[in-house]
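Starting off with a structure, shown below.
With one protein chain withheld, the remaining protein chains of the complex are depicted in position.
Just so it is clear, A, B and C label the chains in written order, and each chain counts residues from 1 on its own.
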């Protein structure tokens, strides 16, 4: 009796050929599973393609709301930017997709789970570590890594095996997109000196747009409203993607360090992510105490690396999130973002819990700060260095 | 016989009144010392004003080149942004000004050094810690902190004592500027919800501009050329301030955490700093090994906090710089910056020492990466979490 | 009408003289408050001395159990050792004493709180920051810092004002002790090259002792039993102080960095703390996943510095504790400690949640580890350095 595998199915070339290959070369019955993380594709059509390619069952799972509330919200709270720049677009979707692959596998009593990642990227790490952690009893298959085809070979194998291949041999880009952003790689961008082609963008196509500013409301570190209108996070992100994207905001062009030891050139579009992370940080500026704020920046960097590396389901991520949740309990308030073509600024922030104290900060007569306390403070604060200078005399440039 | 004090003299209201106050109230002979860190003021005129206000001697010290090479260059190499955003405009100038105040004091055998800072800001800390570390034998005076006048009182004292006061009572802003940027505070900005007034900017006044892109060359982490033309760093910064400023690039609006325990709203203009720090980081992306790159980001944050807090002359800063110098030995190459109104992107970077390896990174047939090694890698990489899941079963969200 | 102050009263020279001084020099009515944190003194007698010295009211507050459960337990969970060595003996007692001083002040409607610390130590920082944070409306007085007496002057002032002074002018040591340990400073130890005198110890006086080993049980990172017998933490610590102290275990001789910029020689005795922190760490070794364990060590150091610096009541300490609590949810099990004169080892640890996996770790035939996966792992793990070597060729020593 044939074993069953649940395949993460996107409808693209690689997973379509994988769907066939698992049947032909490995003798599996395949359950295709397509997870809607906001990639803006017609998953009904994707489902039909799966069945046409021989899937025994084709599941479509809608998780946009869960993705926003359980994954993106934590990333915002943590202020997560890998290498201080990448808002973890694909890194965040892999663990939730893995979770649902495992759920489908358990529902149908499947023996294995398969993904369509190659052997040189991060996503294989994210999928496999997540799946093995969630379900150590399931086998994990990686057909694309195993067959080792170049792109042309994949097309040829697909054509030879009756896969409906609508891949354009001339389209050289590899794309992954979801609610939180869009990643584009390959083609001429593989030379990091080349400018990205102007026609690759989809989330950030500038056109004159209104409104020119928006007020974002946060509750405990999570966005909850736009211009005073409360809405679910996934919807808020969708709207903000449209607004900020229309100004061309949120393009990121970088060479990043993959977990597997190689550098890769990546271009991202993440309009809502870019704006929300900056707005969140500005709200933290008025609500977090200094030492907490500084430590949170460092732990946020570590959080981002951990999740980038595929370690979402890990006790360290959970402990970091306990820190972040406690820290974020006061990050409630509003931030005003002002857009202009190609750029935006936060030019206002306020909170009922603000630690900004006009009476202390002002240089006007309202001033309540005791200037003379500062004299003692500065002397003691510098005392260790004064001793250092006297004793070791190594003061340099 | 009267004691002598060297006063850091800017020519503004506070230090002009201080110059008089130190004579009248404290009986000092005053040596005014004005240090040119690129603040674009006529220091000849400032010097004349000092003498007119009773300074026994008025020194003008030109340090732009030293400021760029010994202070700003280290900040670029460290990637220094306080709280991930502020490029340390005033923080960097205080230690070099302190150094020259001490030199002047020693040259003339003065007894004390004085600065014009209030008791609630960071600059008093920077000046006093630096001066006491460089010259524990000198007394440090802080007339503005000591007299405790509000702005109006200062003007009145000045008028009453024959100080040539050209302060505009209506101008509510406090400004500090140098080669590396410009800081504006006070006025209506003291409410962090208010947008900054549109007329406060000087370094970032947008007007249609050429060129629309520039290639910045770096050697060991320090900028050395623009579009292939080598030039001293202070000149390179001056030119880039003009170019990037003409696109309105480099405005920063934030609430920051001062060392003395209060939050303050600050608006900065730092066109060259903003562009150079991003370009430098992008060059690091292709030249620094992953673990080094990640650690350097964390130490760069600590470097920035240390210098922000006034601890430039300290053994920790020196040890950090030894780390940064060693790490930066390979950060040599070129970065292309493309400007548009209100924004810019780095869209190309290259280096003879680049660790980006096309053969490893590409998905085309040139690929030399062994995809199957990855299978073993991922299994071992996730082994600890697999055990965790089996034994502790605490996998969450 | 006289204002009222609550004085932290230990019964020693400084606070006895302070009790009088506050009445005589400042005109306060004084409420003496003695907090029992396990210092093993007769507080009934202390109370009587307070009343004899003019206290209007003398309160004795018993907090040993709260001290153990709310303060020491968190320190154990965090693995807190300041500068990797000092178990925070006095640092932990100051915040709980401050809390009860504030409670007493509020109960009696007092106007101020006073402590007996000098101006050069850490304890003034701990008391004042805690009190101002807990009760910004209360004034804080520091008579010992304010009067600036040397020890002899204090004795003279006391004698002259009818204070019952039983201080031995020849006893040069300053001592603070509680449940968690004992601190001894001053005298000939002020030269860090001198050995501590042999007669200064009280908690660690070696004498042949049974038992020679003990099994300590932990639940979620907190000690709960000795040799299988469950008991409250404060009692467990008391017993372990006796056992380990009888072997001479727990002496710490160090020069530490105070918050106020000076170095001081300190000798501590902390038998239970030394044993419990090591036992706890050993239990973590088998229950914490690697990345979590490593991060927790770094945050534990930061926790210790924060608390040492007097910042117990702070949002960063609370966020760290949320991290520690989540991380510690699996730190349950038993540790066997074996004593010998002057030393001890942990030579056994076990847990129902242990991540130690015999099948994976053994070199015997039971081995289930796939050795060949390791080949791929090592190649990918070192790939970045291989590229570094090829491209940058900077391999050194």
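Quick note on the criterion: a residue touches a chain if its C-beta (ideal position, glycine included) is under 8 Å from a C-beta of that chain, and two chains touch if they have at least 3 such contacts.
Bear in mind that the values here come from a model prediction, so they are computed numbers and not experimental data.
Of the listed residues B:79, B:158, B:343 or B:382, the one in contact with the hidden chain in the full complex is B:382. For the chain left out of this panel, the touching residue among C:132, C:220 or C:239 is C:132.
For subunit C, the residues touching the chain absent from view are 70-71, 74, 83-84, 118-120, 124-125, 128-129, 132-134, 136, 142, 145-146, 148, 150-152, 174, 186, 190-196, 251, 253-257, 259-265, 281-282, 285-286, 290, 293-294, 297-298, 301, 305, 310-311, 313-315, 318, 336, 338, 340-343, 345-350, 354-358, 360-365, 367, 369-375, 377-379, 381-382, 385-386, 388-390, 392, 394-397.
With the whole complex as reference, residues 257, 260-262, 288-289, 291-292, 295-296, 302, 306, 311, 314-316, 318-327, 330, 380-384, 387 of subunit B touch the missing chain. Taking the complete complex into account, residues 287, 289-291, 329-330, 353-355, 357, 360, 370, 372-377, 379-381, 383-385, 387-388, 391-392, 394 of subunit A touch the chain not shown.
The working rule: only the chains that are shown with their structure count from here on.
Centroids built from CA atoms put subunit B at 31 Å from subunit A.
Remark: subunit B and subunit C have CA centroids separated by 40 Å (rounded to whole angstrom). Each of the following residues of subunit B touches two or more other chains: 290, 354-355, 357, 360, 370, 372-375, 377, 379, 381, 385, 388, 392, 394.
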